[in-house]
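One protein chain is absent from this view; the other protein chains keep their places.
Letters A and B mark the chains in the order given here, with residues in each chain numbered from 1 onward.
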Amino acid sequence: MNPELEHATAIMRRGRIMVALALLAISGVYLMALRYTPVEARQGLAQKIFYIHAPAAWCALLAFSMVGLAGGLYLWLKDPRLDRFAASSAEVGVAFSCVMLTTGPIWGKPIWGAWWTWDARLTLTLFLFFLFLGYLTLRASLHDRSERARFSAVVGLMGLVLVPFIHLSVYLFRTLHPRPILMKPSEPSLPPEMLHTLLTSFGVFTLLYLGFVTLRYGIALAADVREDLGDD
Amino acid sequence: MTELPQNGGYMIAAYVVAALIYLGYTMSLWVRSGKAMK
Partner (left out) sequence: MPEAFRLALAVAAKDLRLELRSKTSLLSAMVFAALVLVVFNFARDPTAIAAQDLAPSILWVTFAFSSMIGLNRAFIVERENAAFDGLLLAPVPRGALYLGKYLGNLAFAAVVEAVTLPLFVLFFNVDFGHALPGIVGVAALATAGFVAVGTLFSAMVVRTRFAELMLPVVLLPFMVPPLMAAAQLTSRLLAGRPLSEMIGWLRLLGLYDIAFITLCTMVFPAIVDE
């Protein structure tokens, strides 16, 4: 087999192992969250959604930051590996954004009383979702590799610069339009089980992000190699 | 002492939806990498 293709295959195998391990660890986290952590007295079982909702949000933000940073670096260094990495991170980011945007309302309804509250975190993730989609749609419509890489890099970098402005806009909007809240999620003292679970969850989902990106990167590399060789 | 709200259904829904999305994406990557590795 072509050595570059072998390299891509090796990356894909590594990615598969990482994903499998991460998923295994996640089932462990599921057990921790569902059984080991205490039930919050005022919010009930629904509070436990937080253990999978918050890490998903973190991973979406991480994925997006990587898209932006890799894009900026690509504009400077012109290394195609950076572009491949950015594209992979964007696709993975969509997956995490979907989890965040579905678990968010499912958590919001029992805890805040409304499916959607335009709060800072949810709104920002919604924007990340749209930015990801715009980024991926643009990529899909450009077929020249160099053009696609450059344009994506620009959109990614600008998207990253946009994020603090979204944050500021939502903050300004919220301070003047306070929402009525049924129950405020409490964060006074976190019992150790909650803290352990939360930290473990963040670590495990980050591993899942890395595994997904590695696997996706391998797929992209294989596709590029094949295209260079002239296959279909 | 207020009563514990009965919202376990939401918790299960969220955990299931998240699992489905992650597993779904994993399967997509698995199939695509399978084709790429041939």
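In this text, a residue touches a chain if its C-beta (ideal position, glycine included) is under 8 Å from a C-beta of that chain, and two chains touch if they have at least 3 such contacts.
Since we're looking at a predicted model, the values are computed, not measured.
Peer 1: Missing chain touches which shown chains?
Peer 2: Visible chains that the missing one touches: A.
Peer 1: For the chain not shown, which residue from A:E6, A:E147, A:E193 or A:E227 touches it across the whole complex?
Peer 2: Checking each option in A:E6, A:E147, A:E193 or A:E227, the one touching the absent chain turns out to be A:E147.
Peer 1: Using the definition of touch stated at the top, determine which of A:G15, A:G44 or A:G159 touches the missing chain.
Peer 2: A:G159
Peer 1: If I consider the whole complex, including the chain that's not displayed, which of A:L23, A:V67, A:L131 or A:M194 touches that chain?
Peer 2: Of the listed residues, the one touching the omitted chain is A:L131.
Peer 1: Please identify, in ascending order, the residues of chain A that touch the omitted chain?
Peer 2: Contact residues on chain A toward the absent chain are 75, 127, 130-131, 133-135, 137-138, 141-142, 146-147, 150-151, 153-155, 157-159, 161-162, 165-166, 168-169, 172-173, 176.
Rule of thumb we're sticking to: only the chains that are shown with their structure count from here on.
Peer 1: Report, in whole Å, the distance between the mean C-alpha point of chain A and the mean C-alpha point of chain B.
Peer 2: Spacing between the chain centres: roughly 14 Å.
Peer 1: Give the list of chain B residues in touch with chain A in this complex.
Peer 2: Listed in rising order, the residues of chain B that touch chain A are 2, 4-8, 10-11, 13-15, 17-19, 21-23, 25-26, 29-30, 32-33, 36-37.
Peer 1: If you look only at chain A, which of its residues touch chain B in the complex?
Peer 2: Touch residues, chain A against chain B: 8-9, 12, 15-16, 19, 23, 26, 30, 33-34, 39, 41-46, 48-49, 52-53, 56, 92, 95, 98-99, 102-103, 106-107, 109-110, 208, 212, 215-216, 218-219, 222-223, 226.
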